[in-house]
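Excluded from the complex is one protein chain; the other protein chains are retained at their positions.
Let's turn to subunit A:
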Amino acid sequence: MSLTKTEGTIIVSMWAKISTQADTIGTETLERLFLSHPQTKTYFPHFDLHPGSAQLRAHGSKVVAAVGDAVKSIDNIGGALSKLSELHAYILRVDPVNFKLLSHCLLVTLAARFPADFTAEAHAAWDKFLSVVSSVLTEKYR
C-alpha cells in the first residue's frame, strides 16, 4: 500500500498547520490513548501518566516528531523511520495492534483540532498514511 500523489499533498499541506501545535497534539493523543485503551498503559509502567506530566509531554513530542519525519520524507517513509523500526522490533516490542489504537487517537486529536480540514478525503489520506507508518514500524518484527 502506498500513498497517491493527492494523498501525499493533503498530508503535507495539513502538516504545515499541525506542526504549529505539535507538542500539545502529542500529549493529547497519548491522553486519549491511555483513557480509551487502558491496556496500552502496560507499556509505560515507568511513567507518570497523569495528564500534563512532564514525561507524557516529552513522549508526546517524540511521537509527533516521528510522524513529522515521515511527512517530510513521505516518498520514503521506510528510510526515514528505519532506526525507529529497529527500536520497535528489537527493544520496545510493542504489539502491532497498538499502532492502530495510537493512529486512531492521533486522528481523533487532529479531527477535533482541525475540523474544517478533516474532510472525508483528508480522513482517508491520514488513515492510510498512519497505516503505512505503522507497517514500517512493524516490518522488522519477524
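We adopt the following convention: a contact is a pair of C-beta atoms (placed from the backbone, for glycine too) under 8 Å apart; a residue touches a chain by one contact, two chains touch by 3 or more; residues count from 1.
Note that contacts and distances are computed from a predicted model.
According to UniProt, what is the chain that's been left out of this complex called? Choose from "Metaxin", "Phosphoribulokinase", "Stromal cell derived factor 2 like 1" or "Globin domain-containing protein".
Per the UniProt record, that chain is "Globin domain-containing protein".
Which parts of subunit A face the unshown chain closely enough to count as touching?
Counting over the whole complex, subunit A touches the hidden chain at residues 28, 31-32, 35-37, 51, 104-105, 107-109, 111-113, 115, 118-121, 123-124, 127.
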